[in-house]
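Got a structure here, written out as structure tokens. Questions coming.
Every protein chain of the complex appears in place save one, which is left out.
Letters A and B name the chains as they come in the text, with residue numbers starting at 1 for each one.
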Amino acid sequence: MLRFALRRCGWTLVQLTALSVIIFLLTNLLPGDAATVDFNEQAGLDQVAQLRKQMGLDRPLAERFADWAHGLLTGDLGTSLVGGGAVSEVLSSSVPVTAALAAVTIVLLVPLAVAVGLLTGLRAGSRTDRVVSAVTLTLTSVPDFVLALLLVSVFALRLGWLPSTWVGADEGWWQRPELFVLPVAVLLARTVCVLSRQIRAGTVTALHAGYTVQARRLGVPPTRLVLRHVLPNAAVPGIQELARTGDQLLGGVLVVEAVFAIPGTATALVEAVQNRDVPTVQALTLALAAVACLLNLAADLVSQRLAPRSEVLR
Amino acid sequence: MPVTPTRRSVLTVAAAAGAGLLTGCSSADSGSSSPKKGGTLRAAFPGAGVKETMDPHAQRQFVDIARHKAVFDKLVELDSTLRPVPRLARSWSSDDDARVWRFELREARFHDGHVLDADDVLYSISRILDPDAADHLAKNSLSHIDLSNCRKVGRRGVEIALTRPNAELPSQLAMTGTPIVRDGWDDPKKPVGTGPFRFVSFTAGRGFTGRRFDDHWNGAPHLDEVRILSAETEARAAAVRSGEVHFAHEMTPTFARTVEHNSRVRVVATRRSGVQGFALKTDRAPFDDPDAAMAVKLLVDRERLVEVVCAGRAEIGNDVYGKGYTYYPEGLAQRERDVPEARRLLKRTGLYNKKVTFYTSTAADGFAQAAHLFTDQAGEAGLKVEVVNGPPESYFTDVLGKGTVTNHRCGAMTIPTYISERLLADAPQNATAWKHQDFDDAFTAARAVVDDDKRTERYRSVQTTLRDQGGLVLWGHPEWLNAISHTVQGVKEAPPNTVDWARFDTVWLD
């Protein structure tokens, strides 16, 4: 177990290092640079050239990467090319918002998905199962931006029950739960459905597995059977899925942050890409990738613990 | 209202009444209800993320300018016909060849209690002109100020000397990036100005809060507090409809249609707020031939472009910038669509059935749509167009160098500024690559003429040359659409960058 964990951690480090290079190259592939974008419609080419020099963008690619990597190793994320603030400031102002959004979503997601998954899985084929499965399947198939538009139109604009955006709510957003309702609803809709279908499938498989049949034959009471034998095994694919929903959730967050004007990580990342603000893009993506890696790591370790046979996942 | 009725406000009201007639919108100025004190107004502008700044000399985006307008004042502002009107400068005059200008300052108080004097003005100008500050954009147009020869005169006067004659100095002091700061001030984190609101807080890309400054020289604002927030188009639309903000800047014609029957939201439409058009590069084939450019001017269907791209909310353009602004040459016949003549010119210049490239992008609303329509219209006259999409973030910089046909737009600015920024050989934003020494000379000479009427006449000839020879196809003067909640009173129709635009000291909440 320990060796497995250490190997997994080492691999995660390799992944992050490789990713930082890939990300740096990707952002440098973008047309134009921070200077061009910053002075768009504002100034002529001479001024753009002056700004480019001021930003240090006239230096060779390798030199800029070495600089950045050196800074990273010494704990310095660098300075944003636009605005001139520290990249860590961008990070510290945008990450908590997205983290809160994701945390609320996941806190609600897990029990909801388990409940729906067990409900349908234990009574596979029943009327409840058919109705709920139809609903989850349909919701999985509705694009999140469509859902977001619909919810805003109905609950914010038509009925006026909930705020339609986060505009002007930057201070004290964490004290206003109503801001979270619509964004979290959009984020939950798809993920709950995907995850609960995963758990349903796992439950059906586990119910028919040899050890369950045997346990039932031995007279293990149904509740204990479900909690001790079915659920842990049914949860493994679900946990793997949960880790992978991380990325999907981020895609959803991008849409949600755009529709509700939430000043989070996805908004900051898109803006940084548009500004060609390489240091900010680097820092944000690495942070996201690190979270994804850690989630996968955690998922693997938990699965290993729940069902030690899953060596196939390495 | 604390503003005394001067000639300027009479003009504004006249323009407002005209707009009301034309658009069927009720006039934005509700003179009947008397101003109420107090309350917090929330206004949403298109945001610029971390680019946003509280340094008034580095202002670029509307949201910056609106914020700075709350905290700072300029010496001069522009009225809705883009004529200079006094602000911190009570009055001004120049010597006979417009080389030395004298401004009389108002007794205005800074937020820290200090009373404005000539040193503040001289410091502000020197700060704008700082050669190391690439982002002080006004320094280009003010580069002819001879700092070493500027001086204070008497208790409240300041004399500005120029290296070349310029009759437009007052309106150039009203341009973007020219607010007056406190002598020695250099900390954008702690902005101190003479404006109607004291600085409270600011986070780039999110919002700004300002509190009423009771000692403002023009009278204290009605509002207790103003919040200027950043939000993208869709969020602004949703926020103003749901009442989360009171004022939303820069809305689309479709949004205006959406709230047509909504009693809680009103659209304030300002006519003639800039221009929409196409730019043809005149320094390369095929549009180095004025006949080829003329063919394009004749083949565009201006009515259709206005109808679709601006949803009818624009006046037809006549290839001259600044309809309704000071120095606009009145009495020119409207250029009409003439497909047979366009075809004749295309054939004469060898362009008939040839292909040109239209370099467009989504940099502004309607650009891609206009390019799409242009393709259809050019096709009808026998000119083939290939549309190429470029990245919007750097589009306006990119088109300075590349493209044969490109989109063009411009907000409200004075006609001389438009020409000097976009049409002189060394102009920074010369998107049509219009480089003609005789044109530059004629313009510079016109700008040096002190007599108003004579100057206007000289400008007219410069503009007609451009209309007939140049590469600008200006097909529409769109309305500027802002949305306000029904509780907001005292919002005036004003083109962006003019004195009554984004002005929250004369606004109140019911």
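One rule holds in what follows: a contact is a pair of C-beta atoms (placed from the backbone, for glycine too) under 8 Å apart; a residue touches a chain by one contact, two chains touch by 3 or more.
Convention: contacts and distances are computed from a predicted model.
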item	value
Hidden chain of the complex, named as in its UniProt record, picked from "Heme exporter protein D", "Multisubunit Na+/H+ antiporter, MnhB subunit", "DsbE family thiol:disulfide interchange protein" or "ABC transporter permease subunit"	"ABC transporter permease subunit"
Which of B:Lys37, B:Arg155 or B:Arg257 contacts the chain that the document leaves out	B:Arg257
Residue in contact with the excluded chain [from A:Ala86, A:Val142 or A:Ala185]	A:Val142
Touch criterion as defined above, residue of B:Lys36, B:His144 or B:His372 at the omitted chain	B:His372
Residue among A:Gln47, A:Thr212, A:Thr280 or A:Asn296 touching the omitted chain	A:Asn296
Chain B residues touching the omitted chain (full complex)	233-234, 237, 252, 254-255, 257-258, 307-308, 311, 360-362, 368-369, 371-373, 376, 387, 389-391, 393
Residues of chain A in contact with the chain not shown	14-16, 18-19, 22-23, 26-27, 29-31, 124-125, 130, 137-138, 140-146, 149, 153, 198, 201-202, 204-205, 236-237, 240-241, 244, 247, 250-251, 254-255, 258, 266, 269-270, 273-274, 281, 285, 288-290, 292-293, 296, 310, 312-313
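Keep this in mind: only the chains that are shown with their structure count from here on.
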item	value
Centre-of-Cα separation between chain B and chain A, whole angstrom	41
Residues of chain B defined as touching chain A within the complex	42, 44, 49-53, 60, 134-135, 137, 140, 203-207, 227, 229, 231-232, 234-236, 238-239, 241-245, 363, 390-391, 393-398, 400-401, 427-430
Residues of chain A that touch chain B when the two form their complex	30-32, 36-48, 50-51, 54, 80, 82-83, 85, 90, 93, 152, 156-157, 160, 163-165, 167-168, 170, 258-261, 263, 268, 271, 274-277, 280
